[in-house]
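A single protein chain has been omitted from the complex, and every remaining protein chain is retained in its original position.
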Amino acid sequence: MRLHHLISLANLDRDCISRLLDRAEHMRVDSHHGTRRLDLLTGRTVLNLFFEPSTRTRTSFELAALRLGANVVNFDIARSSTNKGETLLDTLHTLEAMHLDAIVVRHRETGTPEFMVRHAMSGVSIVNAGDGNHAHPTQGLLDALTIRQHHPDLATLKVTICGDILHSRVARSDIHALTTLGVRELRLCGPQSLLPAPTEVPGCILVEDFDAAIENVDVVIMLRLQKERMAATLLPDEAAYFEHFGLDTRRLSRAAPGCLVMHPGPINRGIEIAPEVADGAQSRILEQVGNGVFVRMAVLAEVLGR
Amino acid sequence: MRLHHLISLANLDRDCISRLLDRAEHMRVDSHHGTRRLDLLTGRTVLNLFFEPSTRTRTSFELAALRLGANVVNFDIARSSTNKGETLLDTLHTLEAMHLDAIVVRHRETGTPEFMVRHAMSGVSIVNAGDGNHAHPTQGLLDALTIRQHHPDLATLKVTICGDILHSRVARSDIHALTTLGVRELRLCGPQSLLPAPTEVPGCILVEDFDAAIENVDVVIMLRLQKERMAATLLPDEAAYFEHFGLDTRRLSRAAPGCLVMHPGPINRGIEIAPEVADGAQSRILEQVGNGVFVRMAVLAEVLGR
Partner (left out) sequence: MRLHHLISLANLDRDCISRLLDRAEHMRVDSHHGTRRLDLLTGRTVLNLFFEPSTRTRTSFELAALRLGANVVNFDIARSSTNKGETLLDTLHTLEAMHLDAIVVRHRETGTPEFMVRHAMSGVSIVNAGDGNHAHPTQGLLDALTIRQHHPDLATLKVTICGDILHSRVARSDIHALTTLGVRELRLCGPQSLLPAPTEVPGCILVEDFDAAIENVDVVIMLRLQKERMAATLLPDEAAYFEHFGLDTRRLSRAAPGCLVMHPGPINRGIEIAPEVADGAQSRILEQVGNGVFVRMAVLAEVLGR
């Protein structure tokens, strides 16, 4: 069954997620690593509706759509009528009336993409590019793809996600992707105040001590620390945060040999990750960026039915 | 005779306006309601030059151009040399020297597009996307198209436009379109201070009482009230404005059965229009938005000679 929207990975089963990852792999091959344009979406129109600025993610979606031959329009919301008091619903219906095929939306409030799906009146596809603390499904997919490229059998893997799990939509989507794909063990690590309640993350192991959390894992995913969350950690400063929850060479040596180092970017060098680790041989950060475009191509082709 | 520019509807005769509306209808059919790209303008370049921000109108023109296969460039005037003291004339000639086919211009000052036509040195086509209080010709065309789709014979229709007529380029272009197409009766309604002098709108009926103005009409076009105009109305607040000049269900019931409700958007819910009317069965607001893209496709194809 084809997806018409992509809002969250929470409701997708293993077959569905695997099929999206397979499509992304095919996009990589068919586009010769992004150097050739496929014409799957010629004549279709994708609109980027970013209420939160994110040049990276917007650019990744824009490249994905262009490489499939689609038209892309960036709706500059900062200058639009929503600033003149127009409601989100009126913006949605106005855009739909212009006959778009897909709207890629990012919004600081949880639930905005789902709200748009519920109220859409046309056949437009909604793709979530990140909403509040809720979900960032293409990030979850690209992280899973990156891991799968190195370890085709996820059932053998131990993975740790470290940082501000509580407020991270990246973590939520990673958790959905990785548990659905059946990783052997998923550990969540961070300051206690930034960890979710155990009941919210069934099947995951919560660990406050990063040295313990990284022990023998095959993959470690570091999260970006938003500066405004520092206070909640009860740690005095960035140096203290790094000492407790930063990934440096010493700590990485506790993980399994060849442990993959991942981060959704942009990285805070010296806050959550040491430069030598970010740039080191085990870092997969740039592979994640590259996979991001292929995953978004796959998602757009999926929801637009080609 | 083909148009080379579109500045105002004031000088266009009935045949010319009808031909543009016919082209827009064809664009709708040929593009399968905007889902297919026509390649009429492949290799041609359209530049959006918006001195006033308007994400909706800019996006509508951008989609229109892309759907005809043209290249579109958004010239970000807020960051351009006009801010360093470059004159409009130098900007025009510089853009012309880059060999554009069409410039779509919006400017807060009346006459800017006409000024550009007079000073253009190349074959570039100028399309007015709204200048001061003067004209918004594609809005006038899309409103006429929307009405014509429901009532092919405009000679039988009574139409009311309500709101700040005096400062509205939408009203001016609607008046030109509808009188030229020969509507039976055109009534203009609003606070006295926001109505034009009778000599400026020959053939129109000026009415201050909205209850009288809407009596038995087939179409009512509501205008957006700019907040800064509230003072001029001598009304104490938005609630009072709505009471006198807002369109609600009770008032709409005074119009002819099936009266079309139109608004150029973005709407101020509860100020000039009640939500239940804006979203009601008689509302044609979203049809207007959809027709906007087809009208702009027709206009671009016309001025670029395909």
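Here the chain labels run A and B in written order, and each chain numbers its own residues starting at 1.
In this section, a residue touches a chain if its C-beta (ideal position, glycine included) is under 8 Å from a C-beta of that chain, and two chains touch if they have at least 3 such contacts.
Only a predicted model underlies this, so the values are computations on that prediction, with no experimental measurement involved.
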{"item": "Contact partner of the left-out chain, one of A:P53, A:G182 or A:G203", "value": "A:P53"}
{"item": "Identified contact with the non-displayed chain, of A:H5, A:R44, A:R67 or A:H176", "value": "A:R67"}
{"item": "From A:G182, A:G203 or A:P266, residue that would touch the chain that is not displayed", "value": "A:P266"}
{"item": "Interface residues of chain A (partner: the chain not displayed)", "value": "33-37, 53, 55-56, 59-60, 62-63, 66-67, 265-269, 286-287, 289-290, 292-293"}
{"item": "Chain not shown, touching residues in chain B", "value": "42-45, 47, 71, 73, 75-77, 79-81, 84-87, 90, 93-99, 101"}
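Basically, only the chains that are shown with their structure count from here on.
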{"item": "Inter-chain centre distance, chain A versus chain B - centres from mean C-alpha coordinates, in Å", "value": "41"}
